[in-house]
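Handing you this structure, nothing more for now.
With one protein chain held back, the other chains of the complex are shown just where they sit.
Showing subunit A:
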């Protein structure tokens, strides 16, 4: 029949606005979903509900004052943010922390990473419906937080590292406790895995869900375990070592299929590796100072007495320098990255020599990972969207800055 045109019937779209308050969006992520039945036809993430202007705020602070701001980025593993920022400033200023400080930083970073991965596993499993894993993970996470509290006095916003070293030395007693905990921790990981790794329902819910091939993963800028799940061996700790990572022995677990299940395995293996690193740090912990000699002073100088070092800018009281507005820092810019718990955490700092950063740009993995959600969720079920948000391990404090 000529001239007869079948009318194209567009199936009506079911629009679901998931978030910003929704139990599974890990904070205030909002997903604008168009559903066809239970399948996702289109997915558009919206961010910015937690924007606090950390980058702009950093421009008004002196270099040491920015450290507590970085706590508020990825508040689940804020130790790594602190270290990331400190490493960047140290590279900019040419400060080399002493070995003990390096090992201490590495240790607390890995403890933070473990606690982050525990929280990730807990919520990811809860999103998929496995309730018990959640509480098992929190049990161990609590212990890690106790240790971190013992080390630096805070549970969430540590500000433990400082430019040129760490703030407080660690007692031998605490190290022994951590060592004992790590010994038992491997068994605990087996326990979580016993609940999930070979669970038929878990496999059914995660295998082949949110698949991203290596090329796409790179194109979307995924880093960290989300990238390694696709089979790409890239880890800042291995490839651009900082602190004591070049002196400890660890492996980088890599997945194969790039699906949710492989990313799960990657992170679980990473916990084991992190535990190994912590153990090595405790064994190899060198004696000595915890602060570089040319580190920036944090204290205000006592009144009437200026603690200016005759040789240079760096040992003087920083804030009194500022008052005198002397050009005291090298001008220049640096990009320095560390392996955050979620992925590559980069700090790009421009210094104009004024003592305050001219610009701090933070490359946060979560923000970049959120951009991959539409790709991963394409054609998946609504229930998978929850798994996908979980598997990318995003935290909105970091994404919105």
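As a convention for this text, a contact is a pair of C-beta atoms (placed from the backbone, for glycine too) under 8 Å apart; a residue touches a chain by one contact, two chains touch by 3 or more; residues count from 1.
Following the convention adopted for this analysis, contacts and distances are computed from a predicted model.
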| item | value |
| --- | --- |
| Missing subunit (named according to UniProt) among the choices "Thiamine pyrophosphate-dependent enzyme", "Na+/H+ antiporter subunit C", "NADH-quinone oxidoreductase subunit H" or "ABC-type polar-amino-acid transporter" | "NADH-quinone oxidoreductase subunit H" |
| Option from A:132, A:213, A:233 or A:283 whose C-beta touches the chain left out | A:132 |
| Chain not shown: contacting residue from A:23, A:48 or A:332 | A:23 |
| Touching residues (missing chain, whole complex) on subunit A | 14-16, 22-24, 38, 125-132, 134-136, 139, 195-196, 199, 201-202, 204-205, 381-386 |
